[in-house]
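Omission of a single protein chain aside, the complex is shown with its protein chains in their original locations.
Every chain is named by a letter (A, B, C and D) in the order it is written, and numbering of its residues begins at 1.
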Amino acid sequence: MENLVYIALFAPFVSSMFAALFGMSPKQTYVGIIASMLLFVSFASSVTLAFTIYTTGTPIHVTMMEWISAGDLTIPFGFLVDQISVTMMTVVTLVSTVVHIYSIGYMDHDKSFNRFFSYLSAFVFSMMILVMSDNFAGLFIGWEGVGVCSWLLIGFWYHKADKTREENPSISPSWAANEAFIVNRIADLGMLVGLFILYWNVGSLQYDVVFAELPNLSGSVLNAAAIALFIGAMGKSAQFPLHTWLTDAMEGPTPVSALIHAATMVTAGVFLVIRANPLFGMEEVAGVSFFIASLGTFVAFYAASMALVERDLKRIIAYSTLSQLGYMFAAAGLGAYWIALFHLAAHAFFKALLFLGGGNVMHAMHDELDIFKMGGLKKVMRGTWLYMGIASIALAGLPIFAGFYSKDAIIETAFNEGTYLLWFMLVLTAGMTAFYSFRQIFLSFHGEERYKAFGFHPHEMYKFVLVAMSPLAALAISAGWFMDDFKEFVYKGIPEYEMSHHTHHIAWLLGLLVVVVALSGIILAYYKYARTGAKAFKRDEKVEESFIYKLLKNQYYVPKFYEEFLTKPYAMISEKLWTTVDMKIVDASVDGIAKFLYKTGDSSRKMQTGNLSHYLNWMAVGSVALLLVAAISAMLG
Amino acid sequence: MYEIVAFYLFSVLTIGLFLVTVLSKNVLYAMTSLAAGMVLISGFFFILGADFLGVVQLVVYVGAIMALYSFAMMFFDATRDIKEKNTNPALVFILGGLSAFVLVLMFAAPIHSDAIVALYPMHDGIGNAQDVGMVLFTKYLIPFEVAALMLLVAMISGIILAGKKMDLSLTEDTSADDEIMTKKDEK
Amino acid sequence: MIGLSHYLIVSALIFSIGLVGVLRRRNLLMLFFATEVMLNAVNIAFAAISHYYNDLTGQMFAFFIIAIAASEVAVGLGLLILLYKKYGSLDLDDLANMKG
Amino acid sequence: MLEPINVSLESLNLITLAPMLIAIAGGLIILVLDLINNKLDKSLYVMLTILMLVVDFGAVLGLNVNERGFFDVMLIDGISIISQLMIIVGSIIFIPLALTSKRFHEYSYPEFFALFLFMIAGFQFMVASDNLILIFVGLETASLSLYTLIALHNRSNSYEAAVKYFTMGALSAGFFAMGSAVVYALTGSVELYKVAEVLATRIDEPGLMIAIFGSSVLLLVTFSFKLSLFPFHTWAPDVYEGASAPLAGYMSVVPKVAAFVVAIRIFGMYIDLGVEWVRIMILLLAVLTMTLANLMALVQEDVKRMLAYSSISHAGFIMAALALDTTEGTVSIFLYYGLFMFTNLGAFAMLWISRHKNRRFNARYDHPYEKFAGFIHIMPIGAMIMGLFMLSLAGVPPFSIFWGKIYVMQAAVNSGYIWLAIVMGLNSAIAAYYYLKLIVYMFLKDPVKDVDTIYYNLSKPLMAVIGLATVATVGAIFYVQPLISYLYYMISASGY
Partner (left out) sequence: MDNILSVLIFFPAIAGLLGFVVDKESARAYGITVAAIEFFLSLWLWFSFDATNAGMQYVEMIPLIPDFGVSYYLGVDGISLFIIVMAALMTLIGMMSMSITKNVKNMIITLLFLEMTMMGVFVALDAIIFYLFWELSLVPMLYIIGAWGGPLRVYASIKFFLYTFAGSLIMLVGMLFMAYVYHNLTGVWSFAITDWYALVLPVEYQLWLFAAFFFGFAIKVPMFPFHTWLPYAHGQAPTIGSVILAAVLLKMGTYGFVRFSLPMFPDASVMMITPIAILAIIMIIYTAMVAYAQKDIKQVIAYSSVSHMGIIMLGIFAMNAEGISGSVFQMLSHGIVSGALFMLVGVIYDRRHTKLMSEFGGLATVMPKYAVIFGIMLMASVGLPLTIGFVGEFLVLLGFYQISPIMTILAGTSIIIGAIYMLAVYKKTFFGPITNEANKTLKDLDRKETWSLIPLVLIVVWLGVYPKPILEPIDNSVKAMLVFMEEKAITQEAKDVIIVAKSTEGGI
């Protein structure tokens, strides 16, 4: 089994290195194919491992070698395949494999085709390390690794020039990449601090040691550790206020958005909370956990609200991702870790599908993303329409589809925990989710064919791509059906969470309510956007001028705020520090000493007039002064 | 009593003459007063019983040194008034005054001690010259010889410095070996 | 009664006069006169101390000072002659080629 | 009637006079040779001088420590022997610089060499006595010779230098005489050991402190002049500039060693007597000297003048060691000068070989910095060697002066004068600037003009001298140990 662990882990690495070999040469289709195959190998291993774990119920733990060892600190490269990680592994490798295959088609015309695969596989490798590591430091490797790959991939089209924020809210791919990396680093610092707290209180960073030691730690330490780790999670999972990078990350190629910024990397924060559930589940840190849940709920609502008015196809999906991450945190914060994990998996499938579908649309529309310029695409892109429809239904949480099960469970949990405000918000958000998902679907695939006015000639994606997407579609539909099996499976590694009897009884009622809310959202969207002819959608100036619309459109002015109050002052202070403090104070004082000495020398050389009489005078001055001092000091004793 | 009179007389006169030496604009006056002052100083020596020293003072100073100065003065043609621009006479006199003040203060201290035993005492009833000779040619024979060396040095120095050979400086003579270099410089 | 201090004070005064001379003279020849004054002042002191201590060392010192003064005059005048040949004057204000 | 005095020849201990007599004899031989044949070449005289000095050296080596001779006028103690040795070695290594490829005026006189030897004899008398009279006479003998030697370079700057030096020297002689008179008045003696004895009994007499201080001040003025301490240093830069490079280099070492010996004897006595005031004054002068001279050296345009100021600064450095009045302090004085001698020899020799008869680079200076611009391209080895000397002067290890420097600083630290050590350290840092300036010119700038003639005055003997200086500078680390142990032995043997 150990070998399988390594195969699952290193197949993406091999793939990445292989592709990197051709990184600077022109497109080689086989690079993509081989990379995809290696990814599939990884997926297969993961599935096998999952099956093994499922059957035996015992986690597999391997230690490859020692990494860092100093003082009392020992960090190995150790890998733990248990219920949590194997779930993640399977999801990650599955989505990755699909995305790899998809990319062969999507990146078809890109001259940096090979490089793309190298990055993509490297990302998968990092993600695998993240989920498989048996210690926090290993997790951090993956954590930073995915960050870097995300940086590379967001900035994949680095050659694009910077634009103003009005023209392009993300400015440029390279700008977005840097933003993502830096914001993530802010969170990573929190994570590091969490690691330090754990190390100095426990003496190790191994999960098992740390978790075993937790009950012996004081409440303040636990709280500090939990907060610090959660700050880390907030960055990676783009929780408010560190969320802005995620929408900007849409500057990357769409497969990247699908894989990284929807299905896998952004869920790393959720994964961390789930992984560290012994910590977050403790009585002492209930406050932190509740904060997590509240923040999750807030972000769910907050992101959904921005999606309501967004016109950019990918950004809408990005907001929905943000929103769904909020759901996951809500669940995790409320202690329903398995539900969070389940939603994470289900979300991965349908969100990846949604993004890939979006990618198809982009491909068809020559990278045009404004849904107001689309409409009626259903006719030319039936397959894509279908996939995106499925994904959107799943996202909206209609019954039978995956999203229904997982999201409904989260909403139920909120009710179950008695946090009715959260529950209400989550229900409301579910309705908004349905509305904006279908707004997007209707605007792009239904209604008038507005694209014609702009001279687009959309066409369907390659067949093999559509075929490759099918597993995701299947899972987007069916994943929820295995909820109970999944529960049973993960219960061996995760604290159980069951609804109370009361909740259980009214579960159907709650579910129904959610469905009703979601359906009304869809219907509203249909009425507003899907109809053709006279009732076709028209933009309403009045609405677009309203304060709410603008607020939402400008993302509550948060990016603007960051720019005005963080970025610009930082640049300004830096400049001042350099020109004023460093040059004019620190350096000038050093030079000032030198200059002072030089000046003193220059003025004291004036005593050297060359005139003998002056010299004699100096001599006399010296002797008389000495004599006077002698007389005075003798007088004084 | 005569000693007191002589002391004050000599003091006032020497001080006066030396002041002339120092302050006079005329070299001749200065030199003459210097010579006169030195003669009077030998007077001090005689009062103090240092007869031999007094004689030496007369012979060497007034005789030899002043003669040398006179010759030099003739050589330099310095009989006319010397124009000296003194930038800050105040400083000079303050310095002089202060040094006089401190030195006087110092000498006014009870320097004289009866406890001090003479190492080379003068002998009563023996002439000063004899006493001096005794010490000079035993204890101070070496300094005496070195003084001879010093005078030799002074003599050689005087001769070669004033000699004709100094008129043409080899140090600044670039005729022989610097032609090429001058040409190069010109380029 | 004239004590040692009297002589010493006279010596000090003459010494200071010499010093003033050294400081204010611009003509080198006359400057040399001033140095002679200083040395003579010291000679008075030595002779006086010698007298009051009844010790001959002072006279020895004075004797050597006279020798030194004589040698200095020889060398000094030699230098002055050189200088005079070169500059045609003995004013030390002309003598400020090197400075700074 | 006076009794006739019977003196046995043994009690005179005439051997103590042998070294000086050899030097004097050498001078006389040269004079006689010149009388016989006045066409003899300077190389003969140089070699003769060296030979006499070698014999002189041998005679000094043969002396026993702590002996007195000739009615106790001569004093052969440890510092007298080592200082005589240093004076002789210094003279031996500087005199071959006369063997230049171009003719300079002073070396056309056989008398130059005679005077040179007389001067050495004068210095030797000066250091080999504790009798103020002999010290004075020796000092004047040497000084008068030195004034003449400077003037013999025979150009206006050298006259100016000689006159300035002479006049100020005459004034300082006045101060020395006056100081001696005060000492004599205080103690009835001019022999330092006796002075110390008497002063020790009189030190507590009321009202006498002013005279004791006064006597020390008058003597201090003289030696501050000789050792070029601020503000009595004003002659030094001009004299160094006016004198020929070999003589300037020589002056920065040998006369100072001699003066230091006397200063050690005199001021060591005061400090030992508990006149702490003298120590404070010396320290004050020393610190002022090293700092101000350094600052003035910073702004110089001429290398030789810069080296003059640097010599002043070094003297200040060592004066501080003198104020410590400990065995280490005294050892460090000699160690420092022993090491300084070779480096300075090298530096001035380098100036000497690049000396032109007319000033080709600057209207006033012989050795302006510009002259050495791009030296590395013209004369790489020469530039490198000059660089070594500069680094050594700056106190960069492992070159010779560094060892002297740390020994001085160690001596300061050992006596509890940590602030002094820090001041010394900071001064070394300031000093580094002007040494670096030359290095910068030599290595980092491009040649000014007509570059191939810088080493104008070079000759084989000069190369040998520079080679010797280089070896001594670079290899200092290997002979510092024997030097220290010898110095320490000699100095502690004579009770300093």
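General remarks:
By our rule, contacts are C-beta pairs under 8 Å (C-beta built on N, C-alpha and C of every residue); 3 or more make two chains touch, one makes a residue touch a chain.
Just so you know, these numbers come straight off a predicted model, no measurement behind them.
Just so you know, the chain we are not showing touches A, D across the whole complex.
The residue from A:27, A:61 or A:185 that touches the chain not shown here is A:185. Within the set A:90, A:121, A:135 or A:172, the residue that contacts the chain not displayed is A:172. In the complete assembly, the contact with the undisplayed chain comes from D:391, out of D:79, D:391, D:472 or D:490.
Along subunit A, the points of touch with the absent chain fall at residues 23-24, 65-73, 137, 140-141, 144-145, 148, 151, 155, 158-162, 172-175, 178, 181-182, 185-186, 188-189, 192-193, 195-197, 199-200, 203, 570-571, 573-575, 577-579, 581-582, 586-587, 590, 594.
Looking at subunit D, the residues touching the absent chain are 376, 391, 394-398, 402-403, 406-407, 409-410, 413-414, 418, 421-422, 424-426, 428-429, 432-433, 436, 439-440, 443-445, 477-478, 480-481, 484-485, 488.
One rule holds in what follows: only the chains that are shown with their structure count from here on.
Spacing of subunit A relative to subunit B, judged by their CA centroids, is 99 angstrom.
Look at where the CA atoms of subunit B average out and do the same for subunit C: the two points lie 4 Å apart.
Work out the mean CA point of subunit A and of subunit D, and you get 78 Å between them. Across the assembly, subunit C contributes 4, 8, 11, 15, 18-19, 22-23, 25-26, 32, 53, 55, 57, 60, 64, 67-68, 71-72, 75, 78-80, 82, 92-93, 95, 97-100 as residues in contact with two or more other chains. Taken residue by residue, subunit D touches two or more other chains at 133, 137, 140, 144, 147-148, 151, 163-164, 167, 171, 178, 185, 188-189, 210, 214, 237-238, 299-300, whereas all remaining positions touch fewer. Interface of subunit D with subunit A (complex): residues 163-164, 167-168, 171-172, 175, 209-210, 212-214, 216-218, 220-221, 224-225, 230-232, 234-235, 237-238, 277, 281, 292, 294-300, 430, 433. On the subunit A side of its complex with subunit D, the touching residues are 594, 597-598, 600-602, 604-605, 607-608, 610, 612, 614-616, 618-619, 621-623, 626-627, 629-631, 633-635, 637.
Put simply, subunit D touches subunit B in their complex at residues 1-2, 5, 7, 17, 24, 31, 70-71, 73-74, 102-106, 108-109, 111, 114-115, 118-119, 121-122, 125, 131, 133-134, 137-138, 140-141, 144-145, 147-148, 151-155, 158, 178, 182, 185-189, 191, 194, 198, 201-202, 205-208, 210-211, 214, 244, 356-358, 360, 449-450, 453, 456.
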